[in-house]
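A protein chain is absent from this complex, but the other protein chains hold their places.
Chain IDs A, B and C follow the sequence of writing; residue 1 opens each chain.
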Amino acid sequence: MSSHAAAGTIDHHHDPSTSTGIPNKKLIMWTFLASDCMFFGALISTHLIYRLHPAPGSPSPKQIFSLELTSFSTFILLMSSLMMALAVTAIQKGNVKSMRWSLLTTIFFGAIFLGCQVYEFEEFVKLKNVTLTNSMFGTTFYTLTGTHGIHVAVGVFWLILMYVRSFQPHEAGRTFGWLFKNFLHITALVGAVLLSMFAVLGAVHTLHTGGTAGAYFASYFSMIAGFVGCVAVCIGFAQPKALSNFGEANAIDVESMGLYWHFVDIVWIVIFTAVYLIEYL
Amino acid sequence: MSAPVSTSPDHAHGHEEESKFQIYVNVAMLLAVITGVEIVGIYLPFAKWVIVTGLVILSVVKFLYVIFYFMHLRWDKPFCTILFFIGLVLSAGTVWALLAIFSVKDSLPLQT
Amino acid sequence: MDAILKSDLQVKDVATETKSSVFWRPTAQTGLISWLTTVDHKKIGFLYGIFALFFFLVGGFEALLIRLQLMTPNGTVLTAQQYNTMFTMHGTTMIFLAIMPLSAAFFNFIMPLQIGARDVAFPRLNAFSLWTFVAGAIILNLGWFMSAGAPDAGWTGYAPLTSKAYTPDHSVDMWIMGLQLLGVASIAASLNFIVTIINMRAPGMTMMRLPVFTWMTLITAFLIVLSFPFITVALVEIMMDRLFGTSFFEVSGGGMPILWQHLFWVFGHPEVYILILPAMGIISEILPTFSRKPLFGYPIVVFSGASIGFLGFSVWSHHMFTTGMGTVATAAFSLATMAIAVPTGVKIFNWIGTLWGGHISMRTPMMFALGFVWMFMIGGFSGVMHSAAPADAQQQDSYFVIAHFHYVLIGGSMFALLAGIHFWFPLMFGRKIGEFWGKLSFWVIFAGFNITFFPMHFLGLNGMPRRTFTYDGNLGWNSANYIATVGALILGVGIFIYFAVMVYTYFKGEKVGKDVWDARTLEWSLPNPPPEYNYRVIPTVHARDAFWYMKQNKEQIAKEDATHAKEEAAHGGIHMPHQSIYPFVASLGMLIAGIGISVMDNDPTPGFWGKKIGVTMIGGVVMLAGIYFWALEGNGGYHLHPENDGDESNGKKPAKH
Partner (left out) sequence: MDGHQSTIKVEGPVARSQLEVFYVTCWVTLVIFILVGAVLAYASIKFKARTTAEEKSIPPEQGHGNPLIEIGLIGASILALVVIAIPTLKGIWYTYDVPEDRKADTYEVTATGYQWWFKFDYPSEQIAGAGALATANELVIPAGRPVRVNLRTIDVIHSFWIPKLAGKVDMMPNRANHLWFQADQPGYYWGQCAEFCGDSHAVMRFRVIALGPKDFNDWLSQQTAPARDVAPPRVATQDAPKVQFASLRTFKQNETGHTAKYDISPLDAWKAQQFPEKGESVALIAQGKALFKEKACLSCHEVRGHGYAGISGPSLTHFGSRSTLAGALLENNTEQLHRWIHNPESVKAGNKMAKGYIDNNIKLTTEDEVALVAYLQSLK
């Protein structure tokens, strides 16, 4: 029966080793997502209830929101979902290389979304004077969208781990050296994402305040250099020396991660409508 | 809703899989368009309830497309759909009930 | 067929055979390390049980102090503050640290056996759930050893009493953090159980052939997974209020404290069904076994369990009838609550139907089970009285509620769990509790329980409010309180006998063979105690009461087993997962971070890296490290080739391929 394991003939719709044919990892992910629905349900209720009864003198969201920015990040998140779906199809066909590229793009889009959120929060705090504590609107808004943001961040981190994991050698090759490299690889990738995010935010900031390119490079040089360094390290590590043991059989891992990622996307679909759009009516 | 699952591994890898790329891109485009419609929609001069209903419907459509295509519930066992919908329905129901409770007169906060 | 091998293991079969050198894969079979690193669902279940029973005694001790204080009017055993701490910790301990983990012990130990599985779907996640539960329990009880004292805001922690303004010390922080960790543990465990039940069933074990206990486990797990997120959010919000100065429940910032109650009870009501459904599952196993008849109306019992679970999400506001919700909401929740009596009643009727026409053997487990049916019925009826909102306006927060829920919690959950311990003890440890002492403990507990809690109905109707550390002597409550305290002492004696007998039996009890009770479900087909791999050959299920069918059709089963044994041997024997320390490490990290968040003072002097943030960060790093190694070490595993059934030597030989 384990015949299909050897050759690339894994049926991704049916796992004969389970009673229902649904792989365990997929099932646990769907159950977790059902649970997460309740989690966001509670957060969204909190926000909407307080929007229903705003405290006197609370800020008007319409004046605060930037529809352009939010629409853009919504669009980005949708695209990341597309890339995630493609990554899953790729690995299901055993195409590790294509999957890696799709994962990287997903990470990229995810990072842009996070960047937009950081930018948005900063804008609200600094320019619109809405902080976590100075109004109920701020409290529930930051808590809800921040929790969603944490979900995205966890997703990005997971994507990074999965990407790095796709270079994992066979058992015999797993030495302390590999463990260390693995760790460095992850750190470099996380570093690249963070540094690029802040470098870009810095660029936006410079543009806003009318600074010059020179000024930008002067003040953000270390970030940009760090980013380049991280990318270089990543490229260095991305040479699969030994044969990786990541393949079609791991499709289920990528798939459950994908489910999580898409779920974060649909939560945003709800938030976009219920938190942002409704306010404009 | 969900196609019966074939037990033959070969079939699963057949032409149906090949076209998934196309499907995904189409869905993504559709989602982008709907989002655009939503954004435009809020500026239309209709009664508020019309727009709200419209927005809710459009979001639900988006929602369903993502879960049925990107999350491939459409191709999975129906059980996954049921499982997720238990959480979804309970969550939606609870949110609705909470909002309803907080909308009645007795729930008006006492601001002094 | 071959349902037990996991897909990714098949693929990595070769890889998993050689033990990787980078990760520590302990193999100790005894000693502390073996317990800390175990992934065996039976050992984990046993640990859950031990912790739960310990906390049951702690909670009981607290209850006795409560009762002693109230024995006479103007009692002086405890001060007001100590008393408030006592009932808060009593309620929290009993619910989250006694009944829930005791149920979890049975889920872990019994459920995989009942469905013919060799383990749960994610053994290491299971270990993580256990240790995170322990971490939560530690944080919850830390207050006893601190100057802040243990939490004292009631097990419901109503805002704004829990806000910084009214409880400035850390006691409430510990309560919040403890519950938060317990929530993580419960959700993780439940996800695991759900996947296990749905995906790890032996061939032929269709959903409608699942033993009822397994069904109730499944429904309970769903309830946990779906209700805990609400309290998680509520706790996050109150914690933000306390740590960051937000105003979710802070009136001065426009907050509405009533929101806390909604969020809490959306969780809280399903929670009480989380406490009772496993109990009902146990009862549904015991009654048929001792009546020697299948459960009456199995599909209806299952379905009613599911509808109790589902309806349980639509009634939360019956705890808030007095909060002024307005007529329509009150009426809606009142009616929805009543509706739950129907599916619950169905279960009672079916249990009686099961007895009807049976050959009832009155063994100790059966006594507890029948006691359950009686006591739960009384508790349910007082529940229905509560559900009539106008009547509840007089009963809410009075001793009538105390009577109601102790009838359903002790007369219900606790009786069933005590019955379950008696029932499965022979399977777990191969020894049986003596009938005389078992029955004696039953009668003492039964009498003590009723003497304690029946008078409380009258106390409640006579206007005695709950959560009061003292009362005046002129209100007509003296004798009932006195009786209740005497009852509690009797109850304590009964519990003492029960546990003493259990400990005695563990060491010296009568040894028994397989299947002492002539039972009906699969777990009884195992030798006792069950070997670590559970089933030498994964059984094939042909009927609802699978083992009963096996006993009736011995030849057929023997033949099947023989063929399956060969097939399995051809696949390399029984696959067993490696032990792992990393789930424990991850939980340890959560414990440290939890302590950082809840009990460390925030000293902002040295800038950002204060004590609080420092400890929290250390915990976070330990946790991440645990998860990281956990993810990288892989499932791993080795193979076993047991000789024959009943082979207790557990001869473990690494497979040679």
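Here is the rule we use: a contact is a pair of C-beta atoms (placed from the backbone, for glycine too) under 8 Å apart; a residue touches a chain by one contact, two chains touch by 3 or more.
In this text the structure is predicted, and so the values were computed from the model without any measurement.
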If the full complex is used, which shown chains touch the chain that is missing here?
B, C
Which of these, C:Trp144, C:Phe381, C:Phe436 or C:Tyr506, touches the one chain of the complex that we don't see?
C:Phe381
Touch assignment to the omitted chain, from C:Trp144, C:Trp356 or C:Trp443, lands on C:Trp356
Of C:Met146, C:Ala331 or C:Ala500, the residue touching the omitted chain is C:Ala331
Looking at C:Pro123, C:Gly255 or C:Gly509, which residue reaches the missing chain?
C:Gly255
Omitted-chain footprint on chain B covers residues 106-111
Residues in chain C touching the chain absent from view:
73-76, 79-81, 84, 153-154, 158, 160-161, 165-166, 251, 254-258, 291-294, 296-300, 322-324, 326-327, 330-331, 334-335, 338-339, 341-342, 345-346, 348-350, 352-353, 355-362, 370, 373-374, 377-378, 381, 384-385, 387-398, 458, 461-477
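Keep in mind that, in the parts below, only the chains that are shown with their structure count from here on.
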Using Cα averages as centroids, what's the distance between chain A and chain C in whole Å?
35
Give me the residues of chain A that touch two or more other chains.
10, 20, 22, 27, 31, 34-36, 38, 41-42, 49, 53, 55-56
So which stretches of chain C touch two or more other chains?
198, 225-226, 230, 254, 256, 266
Using the touch rule from the top, collect the residues of chain A that touch chain C in their complex.
1-2, 5, 10, 15-20, 22-24, 27-28, 31-32, 34-36, 38-39, 41-43, 46, 49-50, 53-56, 58, 132-133, 135-136, 139-140, 143, 161, 165, 168, 170-172, 174-176, 178-179, 182, 245, 249-250, 252
Partner chain B, residues of chain C touching it in the complex
198, 222, 225-226, 230, 254, 256, 258, 262, 266, 313-314, 317, 324-326, 328-329
Taking the touch rule as given, give the residues of chain B at its contact with chain C in the complex, in rising order.
79, 86-87, 90, 93-94, 97-98, 100-101, 104-107, 109, 111
